[in-house]
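On to chain A.
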Amino acid sequence: MTETDAQTPVLSVRDLVVDFPLRRGNFRALHGVSFDIAPGEVLGVVGESGAGKSMTGAAVIGLLTPPGRITSGEVYLQGQRIDQLPEAEMVKLRGKRIGMVMQDPLTSLNPLFTVGQQLIETIRQHLPLSEAEARARAVSLLEEAGIPRAAERIDSYPHQFSGGMRQRVVIALAIAADPELVIADEPTSALDVSVQAQVIKVLKKLCESRGAAIMLITHDMGVIAQIADRILVMNAGRIVESGPVGQVIRHPREPYTIKLIDSIPTLNRESEAPVPAEAATPESAQDAYVRVENLTRDFSLGGGGSFFGRLFGGKDKIFRAVNDVSFSIRRGETYGLVGESGSGKSTCAKMIAGLIPPSSGRIFVDGADVWSAEGAASRRRNVQMIFQDPYASLNPRWRVGSIVAEPIKALKLTSNRSEIEDRVADLLRKVRLDPVAMRKYPHEFSGGQRQRIAIARALSTQPAFIVCDEPTSALDVSVQAQVLDLMSGLQEEYGLTYLLISHNLAVIRQMANDVGVMRQGVLEESGPVDEIFDHPKAEYTRMLLDAVPDLDKVA
Partner candidate 1 sequence: MTEAPPPEAPVEAAAPARGFWARFWDSDVFWSYRHNPVAVVSSLVALTLILAAVFAPWIAPHDPFNPATLQLMDGFTPPGEAAMSGTVYRFGTDDQGRDLLSTILYGSRVSLFVGFAATLFSMTLGVSLGLFAGYRGGLADTIIMRVADVQLSFPAILIALLIFGVAQGVIPPNKQESMAIWVLILAIGLANWAQFARTVRGAAMVERQKDYVSAARIMGVPGPAIAFKHVLPNVLGPVLVIATISLALAIIEEATLSYLGVGVPPTQPSLGTLIRIGQRFLFSGEWWILFFPALMLILLALSVNLLGDWLRDALNPKLRQ
Partner candidate 2 sequence: MKIQRFAGLAALLASTLMASSAMAETLRWARASDALTLDPHSQNQGVTHNFAHHIYETLVDRAVDGSLTPRLATEWYVKEDDPNVWVFKLRHDVKFHDGADFTAEDVVFSLDRARSENSNMRQLHSAIASVAAVDDHTVEVTMTGPSPLYPNNLTNTFVMDKGWSEAHSLQSVQDYAAGEDNYAVRNANGTGPYILESREVDVRSVLKRNEAHWAETKPQVTEIIYLPIAENATRIAALLSGEVDLVQDVPVQDIERLKNTAGLKVETGPENRIIYFGYRMDDKPLKSSNVADKNPIADPRVREAMHLAIDREAIKRVVMRGNSLPAGVAMPPFVHGWTPELDAFPAPDPERAKALLAEAGYPDGFSVTLDTPNNRYVNDEAISQAVVGMLGRIGIKVTLASRPVAQHSPLITGDNTDFYLLGWGVPTFDSAYIFNDLIHSRNGHFGAYNPSGYADPALDAKIEGLATEIDVEKRDADIAEIWAQVQRDRVLLPIHNQLLAYAMKDNLTLAVHPENQPLMTMVTYGQ
């Protein structure tokens, strides 16, 4: 042990090896990981999926999912070895000395108990307090965590809080018994950017005030840059590089770290702006390949909508998801649509792709109204869509070949089997996959590969226009970069027009010519990407841009 400091590290991990004995043999999730966390320190653990960063956190707190187990190595908490403690002892440690914040605030809280009940039971589990004292403590914890009117809201159920607020509750729960260490596993990944920043601040503030160290596990370099003191880069169950945040981010030494940092898109334009298509003269909307006019979409919230509801005079509650949105996209260009969850951007995409009919307003692709009877046919040929989740967008029971060929068959472009096969092979090659892939099933591929298969399927009808709904948000950054590259390449090669939906401003900046910012169904502002990003007019746009954690902000 390196005890140069007078202080004992809060957490000290030595040569930690975690194995998963699976049926196809042993899977080693961690290959001898060693690190220390000093008291009050914020350690950022970063890595792509499968790097073993969550596994490290779970191993420390003793909550590995079976059949995972610590095969060798040691874990010390304040110098006390804890990896071999019996379960009964571990229970006393959890919550009391090591707190934990999990990724998804929507599922971390038990929906059937009030926030107060959950806080009080945790507090009383660890501290010798009466019910009333525990309640008082719970209220002050919530207040500290930034929940307004905490004394009233303590008796609310989790579902009565928004996502960000719930994560604050989770943080309050994690620090309820003043632990020495808080393990935060992707605490902000499920949140919108604007909320993300606030939650990070709360986490940091609460831990600072108690002198608790934080082990912050995330895939998002930006978050780490924002609050971490030191950084630990992990890949494939090993630590690649560690050091103070500023140093590692500005001067990464290992090739993996360099590649990782390089592939992160930033808000600042480094490369050329996407070149507008050949005839890129900024004409009037007449020229636009895609034209969206006054698009509006209402959803009924039920209750009054059904036959019985009407019978009893229940009022139909209407929720306007998209409100009078208009924009246009020129041929061969990319239009980016940004916004937070619930802003209506995906609903827009679905209306344009022909999945849900608009309540009012019209959509023209290549001059034809896609929701008219004649327009529908041309829409099917010309418009395709790429989805967010590459796991859900491919039918798991179909072979890749059939998946890619489905549009060809559906539109009856050809029914000759060998011709279809040739075309599928060709498409797979275009997205840089071996044509052998067509005999396999989707689960045999990684996320990035699946997204490429989805792109191949979208291309199979040779469409002119592709709606991309968060095409990369489920992917690791390095894979994201590859997929974005592929998309740009294909755009150039075939003169494709894209509508790119994303919550990630950096991705939009990198890919789009024009951008629209949506908020609560309304298009706040729209225009060329550089103009909007550099000189935002709308307050909301500015707030969004400010909230983005940026590597450049590293202290």
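The definition used in the following text is that a residue touches a chain if its C-beta (ideal position, glycine included) is under 8 Å from a C-beta of that chain, and two chains touch if they have at least 3 such contacts; residues count from 1.
How were these picked? Simply put, all candidates are chains of the complex that A comes from, given by their letters.
Every value quoted in this text rests on a predicted model; they were computed, and no experiment measured them.
*Asks:* Any copy counts here: identify which of 1 or 2 touches chain A within this complex.
*Replies:* Considering all copies, chain A is touched by candidate 1.
*Asks:* Show me the residue ranges of chain A that touch candidate 1 in the complex, using the header's touch definition.
*Replies:* Touching candidate 1 from chain A are residues 20, 22-23, 27, 29, 49-52, 54-55, 58, 65-67, 102-104, 185-186, 189, 219, 306-307, 350, 353-355, 376-377, 380, 383-385, 387-389, 392-398, 403, 406-407, 410-411, 433-434, 436-437, 439-440, 443-446, 449, 454, 457, 461.
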